[in-house]
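Every protein chain except one is present and positioned as in the full complex.
On to chain A.
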């Protein structure tokens, strides 16, 4: 089985791109399944199910979805193997800009959209910086110049990535992208023993863990203070 991890900001087009890509991959007679990781809510599983794709979802609740991802990815891999998938895709909601779910030696894809603003590439940190392939969506609604500026910002933040335009609505570029996803010679039976590409900030603050009271004495763990200066 092949394993590919997708991540990217909310509504960037991850599900749309994955669905269009699966259409192309199915033409090769391959069996594809998806597991969606999100925080509180998602109906992506419905979309996959409708397309006839085996799917599971996991909600992390108050935890960072990427931390939740690492704690569960082995079980997810076993789920995929039991179903005899040729390709298992994970879709993670890129809600935490300080983490990324990518694993060393496992294909990592970041989906980001042209509408999100030209400062987004620099804001979303590890999820973009450590991806192998960056897919840019929604090129159909912005001008050529904005697309060029956006792509060049993406390349500055991750100079080693392959950068591709895929349209989540029309599927333009999805066939080409699909040829990069599956590799016959790749076999993943387990991810146990593999390492994350980027160590997730470990110390969380007291508020991550449910603290609601405001004030210095309640601030534990990883706390940073704002610099207001004298000006």
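In this text, contacts are C-beta pairs under 8 Å (C-beta built on N, C-alpha and C of every residue); 3 or more make two chains touch, one makes a residue touch a chain; residues count from 1.
Note that contacts and distances are computed from a predicted model.
You can't see one chain of this complex, but its UniProt record names it "ABC-type lipoprotein export system ATPase subunit", from the set "Cysteine-rich domain", "Pyruvate dehydrogenase E1 component alpha subunit", "ABC transporter permease" or "ABC-type lipoprotein export system ATPase subunit". Listed residues A:12, A:137 or A:165: the one in touch with the omitted chain is A:165. Annotation: of A:57, A:153 or A:194, A:153 touches the absent chain (contact as defined above). Take chain A: the residues that touch the chain left off the picture are 98, 114-115, 117-118, 121-122, 125-126, 129-130, 134, 139-146, 148-149, 151-165, 170, 172-173, 175-176, 179, 198, 201, 224.
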